[in-house]
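For this view, one protein chain was removed and the others were kept in their places.
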């Protein structure tokens, strides 16, 4: 099993990819996932995150099989 | 010249007429007009009045040629 | 801008489409349209209503609607407005009033639309008489448009 990580909008462009899969070793929280994909950086305040399509926080727990998403503030409507 | 007095809705039905004309003798205000058509009664609080199609009060002045209207609270929309 | 009284049934969506087609020059500029459509209910205060007659004060009604719209536009500088209100005989589900406000700012569109509706309910000279199963009655007063505690 893996954790699927997804990026949207300007963040997707900055990351240069729309998604990737991580082996969930040492990944207890959303912040850990971000560090794993961003070379140890802390999660920026202006990046929103979701776990399994519900809004989450940096310290929301993640587990094997979860989908974790990162994206900029939303601008619909 | 005269003052034209108009009634609407339930008040029109109670008065038994839609309008009438008054000779403007001793009619200085809306309250005077009401007294003239209602046998000396004071203007009830729940009756609205207008002079020349703008909302008015019991003590709004009236003059020769004016149109004075009395009606119950409005219920449009 | 258009403010109109109608003596016969109207279709609010067709009116809107027609008005927007006439004013198509605005189409890319406004961004936000807030709308209210009031329709006749088939019951009121626990009794079923067969028919309704909307009386008005020709001349004063138009003037008060104009005053309300101009006053709203001073507070909320919207781009355009359409108000249509029925008079005469209505059947259940017939549209009574349409208020449409166009603006580049959604808050302005919403606030102006709501203010025009509330002001109309309190100040525009219209009176509703309901025909019930047995007999008729005048509607005595409009209810509040605001939800307590919200």
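Here the chain labels run A, B and C in written order, and each chain numbers its own residues starting at 1.
Keep in mind that, in the parts below, a contact is a pair of C-beta atoms (placed from the backbone, for glycine too) under 8 Å apart; a residue touches a chain by one contact, two chains touch by 3 or more.
On a predicted model such as this, the values are computed, not experimentally measured, just so you know.
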Partners of the unshown chain among those that are drawn: A, C
Positions on subunit C where the hidden chain makes contact: 13, 16-17, 27-43, 75-76, 92-93, 104-111, 113-114, 117, 143-147, 150
Sites on subunit A contacted by the missing partner chain, in the whole complex: 6, 8-10, 50, 53-55, 69, 71-77
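Throughout what follows, only the chains that are shown with their structure count from here on.
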Far-end chain from subunit C, centres as C-alpha averages: A
Centre distance in Å when subunit B and subunit C are each reduced to the mean of their C-alpha atoms: 27
Subunit A and subunit C: spacing of chain centres that average the CA atoms, whole Å: 48
Where subunit C touches two or more other chains, by residue: none
